[in-house]
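What follows is a single structure, written as structure tokens, with notes after it.
A single protein chain has been omitted from the complex, and every remaining protein chain is retained in its original position.
For subunit A:
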Amino acid sequence: MKIHKYDTVIVGAGGAGMRAAIESTKRSRTAVLTKLYPTRSHTGAAQGGMAAALANVEEDNWEWHTFDTIKGGDYLVDQDAAEILAKEAIDSVLDLEKMGLPFNRTPDGTIDQRRFGGHSRNHGEAPVRRSCYASDRTGHMILQTLYQNCVKEGVEFYNEFYVLDLLLGEVDGVRKTAGVVAYELATGEIHVFQAKAVIFASGGTGKFFKVSSNAHTLTGDGQAVAYRRGLPLEDMEFFQFHPTGIWRMGILLTEGARGEGGILRNKDGERFMEKYAPVMKDLASRDVVSRSIYTEIREGRGCGPDGDHVFLDLTHLPPEQLDAKLPDITEFARTYLGIEPYTDPIPIQPTAHYAMGGIPTNVLGEVLADNTTVVPGLYAAGEVACVSVHGANRLGTNSLLDINVFGRRAGIAAAEYAAKNDFVELPESPAAQVVGQVERMRDNTGTERVTEIRKALQETMDANVMVFRTEQTLKTAVETIAALRERYLHVSVQDKGKRFNTDLLEAIELGNLLDLAEVTAVSALARKESRGGHYREDYPNRDDVNFMRHTMAYREVGEDGVESIRLDYKPVVTTRYQPMERKY
């Protein structure tokens, strides 16, 4: 075991983690721990853009952006946070440009902007061009630019270090941050990082679904670690299904394709979104479009022999426009489907994409231990966190924005906290829990296999916790997951070595997915209403009287050692927008 000491430790090196690192490295001695290499993070897979009311190409302002974000989130958004997001968006984009990000340009040489789902002029009148973009690889350019600036600032990275535990110490009856424990993939060695401040920026948990746009490595590691240490998870029932994943594979095809004029069509060639969203049509919010696609499929208007998908039609767009604005996604269609998007429509289906919920934080990025109490020294930003700026459904281009605005805020706040506070004494045997976890997993001789449990988990999540949910499907999911958790206790790995043991890594990741899938299903079962990405066929309407509140899920361990989930609720912060019926 090795012990390291840093003022600030950041867990995760995607957009949020590296944006935080650029700030905290200037202000405090910082280490960034990532289970990948920074440039492998899934921020790089984001395509369409980053929202900011720059008004470079048409009239726009941050108040319209705030409203769209709140409406897009079906009024579960904390409105003070949404206002910060929309206001700071402008400087966030300009900061990235100054860091070198190669945005596409207007004829005037300013940053070009394009349309995106749910972003409108004057509170829903018509689509507005708000998304700042770099071709269809905006996330790639953000990740590269942030890494480049980390190199410039001399940020210290620990690559392929997998954080397995959060250390909290009690000082005068208050639980404070003491550090984290990490597993070094190359050697199998355990490292304790003592830190005054810790920022979780470890991304999402989309691999508990089968059809998913998420990387294999997105297994909710940060959420699971915090949850096991008794911290709540907020709004986990809200998961976004992106309308246009490549059929059966789930690979993302950007909403920017529809922003550029792409159209969704059913088997009759009909532009069906006109029925569901007369104003915004194909650019309605993602939850609305995904439900519309599945409604078409369920009512027999899906495409293909099994009628299980619809088409994204780009054939009416000039090839030059596709080459200039959408080169990557058209290449995906060629590579993975053997389809030429110039002439043929692309088969798509909704794909699990983004967790709106996560570790609750306030607008400074400080993690909450309950509805109001901050955990001193602990921060979270990006998809792992729930501020909540996305509420029940995130708007496209608001996540690349979120990681920059709240990554920056968390980086500054953590470093300032570290400057003013002392180290908290490490608990006795700080690595004991992790050592036990790793050894148990390596030495287990049970007959259960990771791959089978993971497959069963993904299948039950796809079948029961996807776009349409009912009491029955959610109960089925809860029961299935409980049984899988039982089987997981008997899982064994074949690789018993220390060096790059990715067999062991996947087994630990599966444990995280199981815990978070259970929280997701239990939270969804208790929310007897439909709102944003959470649609209950048995409760098809939004219920503001009983459910305009955030879910807070806590892990409880009884005296008999039995684990359970306790649900509590937190009020939504409302400033100037009263809930209205949501139409696009």
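By definition in this document, a contact is a pair of C-beta atoms (placed from the backbone, for glycine too) under 8 Å apart; a residue touches a chain by one contact, two chains touch by 3 or more; residues count from 1.
Convention: contacts and distances are computed from a predicted model.
Choosing from "Glycolate oxidase", "Succinate dehydrogenase iron-sulfur subunit", "Starch-binding associating with outer membrane" or "Lactose transport system permease protein LacF", the protein name stored in UniProt for the chain missing from the display reads "Succinate dehydrogenase iron-sulfur subunit".
Per the touch definition above, the residue from A:8, A:120, A:177 or A:217 contacting the chain not shown is A:217.
If you put the hidden chain back, the residue from A:332, A:379, A:406 or A:584 that touches it is A:332.
Touching the missing chain, out of A:65, A:137, A:325 or A:408, is residue A:137. By the touch rule set out above, subunit A reaches the unshown chain at residues 36-37, 39-42, 44-45, 93-94, 97-100, 102-111, 134-135, 137, 140-141, 144, 148-149, 151-152, 186, 215-217, 247, 249, 251, 263, 265, 267-271, 274, 303-306, 308, 311, 313, 315, 328, 331-332, 335-339, 344-347, 449-451, 493-495, 497-503.
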